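The complex is shown incomplete by one protein chain, all other protein chains being positioned as in the whole.
Residue numbering begins at 1 within each chain, and the chains themselves are lettered A, B and C in the order written.
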Amino acid sequence: MAEQTLAPGTPVEEMKPAAVVEVKLTRRSRVEKWAFLIPALLFQLSWGWYPLVVAFLLSMTDARPRGPISWTGFQSYSRVWADPLVGSAFRVTIIYAALSIVLTFLIPIIVAILLMEMKPRVMRWMMILWFLPLSGVASTIMWRYVYNQDFGFLQWIAMDVLGLERQGFLASADQVLFWLIFPGILMFGPGLIYMAGLQSIPQSYYEAAEIEGAGLWRKIWTISLPRIRPIIVMMLTFAIIGSLQVFDWPKLMTDGGPGGASRTVVMYMFDLLNSLRYSDATALAIFLFILIMAITITYRILFKEDPDS
Amino acid sequence: MVRVELKHITRKYQATSESSEEDAKRPALDDVSMTIEDGSIVSIVGPSGCGKSTLLKTIAGLEYADSGQILYNNVDVTRIEPGQRGVGMVFQDYALYPTMKGKGNLHYYFEVHQRTEAEMEQRTREIAQIMGVGFEVLIGQKTDTLSGGEQQRVAIGRCIVRDPYVFLMDEPISNLDAKLRERTRIEIKKMLRKFKVTTVYVTHDQQEAIFMGDRIAVMRKGKVEQYGTFDDLYFTPANLFVATFIGTPPMSVIPAVVANGRLMIDQAGWTLPDEIAAALNGQSHLRFGMRAEGWEVDAPDGIPMEVRYIDRIPTEQAAFAHGTLGGISVTVIIPIDHPEVTTMRVTPRWDQTYFFDATTETALRTPGVPDLF
Amino acid sequence: MSSKNASKGLSRRDFLKTLGIGGAGAAMFAAGLPAFAERESSASFAPRAQNANVTLQIAGFPYTVPTAEPPEGGYTAQQQAFLAWMEQNPNVRIESIEAPIWGTGELRTLITGGTAPAFFHPGVLALWTIEGKHVVFNQGLLADLTAQYEEFGLETQYSDAVRAGSIEWEVGGARFGLPEGVTPGNGIFFRRDIFEEAGIEPLTVDSTWEEIEQKAAALTNESRLGMGTQWWGVEWMLASEGYGKAGLFNYLPTPENGWNWRFDYTSYPEMVEATARYRRMIHQDRSLGSNYGDWELLGQFFNGTMAIVTVPLQFFTETGDIGPGALAAQLDRPLEEVVGAIPHPRGMNGMYGPEGRPGVSVISVNPDFDEATKSAAVSLYQYMSLGEGFVTQRRLAFEQTGNLQRVFSPYPFVSVAQSIEGVEGTPTDAWGQEYIDLVNYTTTTAAGYPMRGEFFPPELDLGPTESAWGDATSLLRDDPGDLDISATYQTAQDIRNTQAEAFSSVIPDDQFIAAAQAYYQANAEYWQANFPDFYENTYRPWFEQVIAPRLGV
Partner (left out) sequence: MSLFPKVGRNQPGLRVTWTLVVAVLCIGIFLHLIPFYFMIVTSLKTAPEIMRIPPTLLPENPTLAAWQLVFQVSAGSTILRQPLYQYFLNSCIMAFGTLALSLPITSFAAYANSKLQRGRGARWTFLFFIGTLMVPAAVTLIPTFLLTRNFPFPVPTVPNIPGTETPFPVIRTWNTAWAVIIPGVFSAFNFLLFKGFFDTIPNSIIQAARVDGGSEFNIFRRIVLPMSIPVFAVAAYLQFSGVWDSFMWPLLVIQDSTRSPMSVAIYNLINVFMSTGTMRPQASLATNEQIRQLQEAGLSWNGLVVLGILQTIPIFIMFIVSRNYLLKGVKIRGLK
């Protein structure tokens, strides 16, 4: 009714107040907003937060997989807090996260930016080859073989090709974190995401910059990067969270060795679970959760949305 | 077509990540009331963050007022959705739908309002005629291949095609380069005259506001400081803010003291005419405002002003002398053949003086709109 | 046995149930606690009638469920036996399911959620330690099969080796596991042909680690490592000296503390010395590769890229593509000329480590089963691993391949019977005298080695994780530099002792002391009887100085 009443072309005289009053309360966009949100809210509540709350409650008990159970308050927390290995696991995790972000985060961005430079046909092929996916299991097998200390491909390169001393690779407490991250430098490319963001930049921006005499790096710095900034911020958030929770990869590659130099918090949590210590594992996870929260919040404050962007 | 009335519109600020702490505390719109007459063009001008865009969006229905009423021809549309208010809006960044061609942009309105294909085509053709040469070609193209000016035309076409009650423009030409801006401004003005659509035009540029608007609303911090014609604003500013905001070069405002019937700036001063002294309500500390053209130079009772430099403008057959008076920058219009000096004596023409309260900044005395005819 | 102490607190299910109610209505949370606890304890798991229809869900272990249609090439011998049992037991429904029974976390999750398969290996849950299995049983993750042992008279059907290893399937009188294989323990394989080629004397049962070290160095060349061992390889050398993960000397009973054990890794020069040898072999001689899994080692051994490997001895009877049998066949030489096998060597002071001790591999049953289902499961097991089905399988295997090795693999059998009706030949014919002698040696000498799990009542917790110890050994394995071995052990010791302080034991102090006394007494007897030099020179002084005062003896 409202539509008919107020649609253009309607003689102005017909716009009577009475006709409008009826739609006064319909806030269609508000209803629609909830229609958009509710399915996701429900799923996130029931399969995201609900299990987490259950797990959290378990951390306040002496829960075991079966058998008697009773409330123990913060006993698990104090036990985990006193465990000397927890501290070293946190240290390893933070170093791993920092190193992996420093070494691997920028590469896909730069590659994506450079790939966009290629001629369309070349780009299509290079894109396939650069971001060619490999299933996780296969890559574990391959890299374990490459890193083998005695006969591995990399040792062969180090000793026979480069003439270096015998290298420890994953077996060296000093190098292990780097070599764990190394495949990520070559293999993992969320580059598609950046390419998706990059191509929304109008050509004219670059032309304008060119007229102003901007060089290659200036264009990347002043146009490409700022324009995909939200995606970068998002990916970085995810990279931080993800690398602080890293588990599968070091578990399969080193199982925490040597000397716990690559044992991350989640790996130690897994050790605790395997020792049938539910509540301790959950308590440790809560500590990690707090750390991740703190880092993420700090990061979001530091990289607050630029009002000019 | 429609008279738009705003009655005591208040809108609390919705803090976004972009708003500063200070902005977050005050309302975005603070008891705004104004009436936009049928077919008139109103410019809303003010510094950034003053709430002018929010006001425009509230008129469009994109933002809802927390309290107050918006009436279109006495019909309360406060809670009506934007799509049903029959408004057309042009955005600063044109906001064309990037995945559609120009035509698609024009047609979207008809599509969602379930109009017939024929009507849609008919209106598009009509608009193309009004919009002039090449518009048909423009709307056949992808919008992101168009230049800024072309996009602007499509965006305006998109608004006009629906025959809107109210035309809302949010800094529509600020993204164009200077020359194009000048031309487009004229084009828009011509077009608005032709359609006689009620228009609200938001800009941060007072020149543009003056050019476009039949009436001008000056906003600051969510409040309409003054709403009136250019002459109203120029000659009878409601307060210091409006006075300094309107006019080029900006009004010089000098702190002054009234003592013993004399207007004192630092140590020097002039004798105050009686009728002005009476208007000042016996206030002693006040702000004394003068526009560049209000000064008389080299008069006998003038007080010395240090001249920093003189800017001669041959086309205007005049020159601006930029100097300092009472520690404040002052601009004075002088004859173009005035010799280079380091100091000159200046005297206000008393009928062109402005006085403002030092604390409330409200106007105590203004020249008033001159009766030219 | 106090595994089901229902009186203490709520059962896990009650708790979770309460959480569930909480999800539906938080108000019920507080009120629901006692009510549910009461109801559950009175009415759960009522036994069904013996002949009720029951379902066994089997995840490929320990028997492959025969498909409805015979596969190409027909059913395997085992599947044929299985089919025969199914015909005899029409009331039991057999379902073949996919379940991750080899992952600790996964299997634990399945049991918690009540969706575990009928059979699984308790070692998966227990990190493969004996004490762990007892803890896991104590926590209710394994079915109590005591009644079924009685019902089927299982114990009388087991061979001596199985009965000697009862610690693997029994705790405090309760049975939790069904033996399905006997392992002769860990040992060392060496390539006789490579030794011969290099002109090196083969290893013998009396070989020492020193000798192995020298021979491994001599056998190392560009394309071959003298020796290969698992990533926990240092444990082998430590165990021979009485140290390591479960080492006799590393555990100090401390009954006065909450957790009854403390750890001592720093008091022994032999421990450092053995570690130094291990590091020397890896980093100095480069004669030892120590980062391999069992099957990788077997593969390297097969390829001749490792001349000596440490593997479970039963790999000798491995009939696959890379087993010793296949190697002999490939080289076209008799098995005994190609592959040699010895138990782990004795240590410097004459000790024989526990790693050579034979063991019993057992399967456990879903703890959610009622008595009838448990009986059905045990019936299947009894048929397939001990009884008629077992004989059928082996005979069929022989008929299909004509290979004696298929019959006596793995050897020795779980059952009392050591030969199969209808099959001419003995294990010696299949595997050679040397291997049989070796098995006899380990089953007589090493079997008596006292294990902690045999003497101490089961705990409810596993105690400190093994992470700190694992860190020390992996560092010692991997770090090529001048690592201070003592300091490394010191770190591990400190961490584990700190961790131990946070735990408490469910064993009363007097019980613990009694168990400890029995344990050290058994040790004394064993060492005195088998290795008197070690007893006199090492064990007795150690006991008197270190252990006796701690136990207040």
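Note that in this section a residue touches a chain if its C-beta (ideal position, glycine included) is under 8 Å from a C-beta of that chain, and two chains touch if they have at least 3 such contacts.
Only a predicted model underlies this, so the values are computations on that prediction, with no experimental measurement involved.
Colleague: Which visible chains touch the chain that is not shown?
Modeller: When the full complex is considered, the omitted chain touches A, B, C.
Colleague: Thinking of the whole complex, not just what is shown, which of C:Glu235, C:Asp264, C:Glu371 or C:Asp461 touches the missing chain?
Modeller: C:Glu235
Colleague: Which parts of subunit A face the unshown chain closely enough to count as touching?
Modeller: Touch with the absent chain occurs at residues 3, 28-29, 32-33, 35-37, 39-41, 43-44, 46-52, 54-55, 58, 111, 113-118, 124, 126-139, 141-143, 145, 148, 150-151, 153, 156, 186-187, 190, 192-193, 195-203, 206-207, 210, 216, 219-220, 224, 227, 230-231, 233-235, 237-238, 241, 245, 247, 266, 269-270, 273, 278, 281-282, 285, 288-289, 292-293, 296.
Colleague: In the full complex, which bits of subunit C touch the chain not displayed? Write them out.
Modeller: Per the touch rule, subunit C residues meeting the hidden chain are 13, 16-17, 19-21, 23-24, 28, 36, 57, 59-62, 64, 67, 69, 71-72, 76, 96-100, 102-103, 105-106, 109-110, 112-115, 117, 121, 123, 128-129, 168, 180-181, 183, 185-186, 223, 230-232, 235, 245, 293-296, 299-300, 302-303, 305, 312-315, 318-322, 355, 359-363, 409-410.
Colleague: Using the document's contact rule, name the residues of subunit B that touch the chain not shown here.
Modeller: 14-16, 57, 60-62, 81-84, 87-89, 91-100, 108-109, 111-113, 142, 144-145, 158, 162, 168, 170
Here, only the chains that are shown with their structure count from here on.
Colleague: If you average the CA atoms of subunit B and of subunit C, how far apart do the two points sit, in angstrom?
Modeller: 86
Colleague: Between subunit A and subunit C, what is the separation of their C-alpha centroids in Å?
Modeller: 40
Colleague: Going by the contact rule already set, what residues in subunit B reach two or more other chains?
Modeller: In subunit B, nothing touches at least two other chains.
Colleague: Give the residues of subunit C that touch two or more other chains, as numbers and ranges in rising order.
Modeller: None at all.
Colleague: Mind pulling up the subunit A residues that touch subunit C in the complex?
Modeller: Residues in contact with subunit C: 50, 54, 57, 61, 63-70, 78-79, 82-85, 148-151, 166, 168, 171-173, 256-261, 263, 268, 270-277.
Colleague: For the complex, give me every residue of subunit C touching subunit A.
Modeller: Interface residues on the subunit C side: 3-6, 8-16, 19, 23, 104-105, 108, 111-112, 125, 127, 135-136, 138-141, 225, 231, 286, 289, 291, 305, 367, 460-463, 465, 467-468, 470-472, 474-475, 477-480, 488, 494-495, 498-499, 501-502.
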